[in-house]
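All protein chains but one are shown in place.
Labels A and B are assigned to the chains in the order they are written; within every chain, residues are numbered from 1.
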Amino acid sequence: MNQTKKLLIIDDDPDFVAGMKSILVKANYEVDVAYNPKDGLQALQTKPYDLLLLDIMMGRGAEGIMIARKLGKDPKLRNLPVLIITGIREQMAFLFPGQAVHPHFVAVDELVEKPVEPKLLLEKVEALLKTAEARKGQSK
Amino acid sequence: MKKYAYFPGCSLEKMAHSYHMSALETTRALGIELKELEDWNCCGATAYFHVDELLAFTLCARNLAMAEKEKLDLVAPCSGCYKNMFFTREHLKHDADLAEHINEALAEDNLHYAGTSSVRHLIEVFAHDVGFDAIKAKVTKPLKGLRVAPYYGCQILRPRKAKEDVEQPRFFEDLISAIGAEPVDYLLRLSCCSGALIITNRRAALSMVRNLLECAVRSKAAIIATACPLCQVNLECYQKQVNREFGTDLNVPVVYFTQLVGLALGIPPKRLGIGSELVAVMPAIREVLEAEPAVANT
Partner (left out) sequence: MNATAETSVTATTAPPEDRIPFVEEIKNLLYASKGNPISTCIQCGTCSATCPVASGGFMDNSPRRIIAMIRSGFKEQVLKSNTFWYCASCYQCTVRCPRGIDIAELMYGLKRFTVWRTEHQEGLIGPTFSETFVKMIMRTGRSYEPVLATTYLFTYGLPEMILEAQTATSLMLKGRLPLLPARIKRLENFKRMIRHIIPIGDKE
């Protein structure tokens, strides 16, 4: 049960990714990074992950939403827990004032806003992994 | 009678109403039906692409899906709308994930995009679908001696759609010849009218407009013909500002190609929206219109 968990980050911001990755690696997670949606989807299809950390605004626009919805329809990937870490409210609030999205794109997901405290990041990752694990146990 | 779904675009509702009027008049005379797309929405202009392209594609796709529902090809008289919808269709054609994502959004309006309707520019319909010979055959008032600068602008031609010649197009010249007028060698015919820079960078825009107008004057054109409302408005409505900024004395009428075609088809100027311009068109065309019809065919 103490096997190293494999995480994937899909985020276009290299500074943010570098910071997040170093925190997660220190906490003994194995971390892969994709800097654009295409590489991200390819990684998800070729390698098994235990959790996805997903940005929203990348490439052409709100691509993170597109990825999350796609995962939700994929029987192989819809049980992958997703932590959306986004600056979307800051990035797009001038157009859409108000609350950030409440995600229900896949079975287990949550949204936190950038910047993220290291402690909160680790807590959320752990909690989502646990929830997903418990769900898996139930369905067996 | 060939029928199209007609997407006028926001400009044609008011600012370019004469384009709308003349488009409907001339197509009717040429045996084409333009059926206005019901409840069409803005194509996103350039602004949406500055913020989120997925959203911009969605706006365009809604219009495309509505044209599909009518089982008609979509025709846009505005080069900007045309470019946006043409390339949205291309993106959706080559990206199944994108098409699926956007279709989920379109479902909110009970629409579905499949890619069955193609996207045409109005001038393409004239030049290609109707054809120069058919237009020529319907001309009752050839605009003999009228020197016209064919102004293509940008987005009819660019970005390139396939392997077509974007450097030496001829269709606008051929259209002008077909209605009996004389296309001049207009050196800057493919240059930009400055687009939205007229709002976002007025100094640059006015200098670009000045170059285009002076080039038309140098080529001894009596009139500039356009195929885009933004080109027309920039070239025509800002001449006063150009003259003030540069101390020039420019006074060049700028019309839509549909207005010239309409005149040649014998449609009265008023029904083509002539008279609503800030640089009067009548002085440039009066002589041509009042000329006696040629006695015999050669």
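Everything below uses one rule, namely that contacts are C-beta pairs under 8 Å (C-beta built on N, C-alpha and C of every residue); 3 or more make two chains touch, one makes a residue touch a chain.
Keep in mind the model is a prediction, meaning the values are calculated, not measured.
When the omitted chain is restored, the residue from B:Tyr4, B:Trp40, B:Tyr186 or B:Tyr256 that touches it is B:Trp40. Remark: the residues of subunit B touching the chain excluded from display are 10-11, 13-17, 39-42, 44-55, 58-59, 62, 95, 101-102, 104-106, 108-110, 154-155, 157-160, 166-167, 190-192, 194-197, 199-204, 207-208, 211, 237-238, 240-241, 244, 275-278.
Looking at subunit A, the residues touching the absent chain are 12, 14-23, 35-39, 57-62, 65, 87-89, 91-101, 114-118, 121.
The working rule: only the chains that are shown with their structure count from here on.
Note: centroid distance subunit A to subunit B, computed from Cα atoms, is 46 Å.
Contact residues of subunit B toward subunit A in the complex are 51-56, 97-98, 100-101, 104. Those residues of subunit A that touch subunit B in the complex are listed here as 41, 57, 60-63, 66, 69-70, 92, 95.
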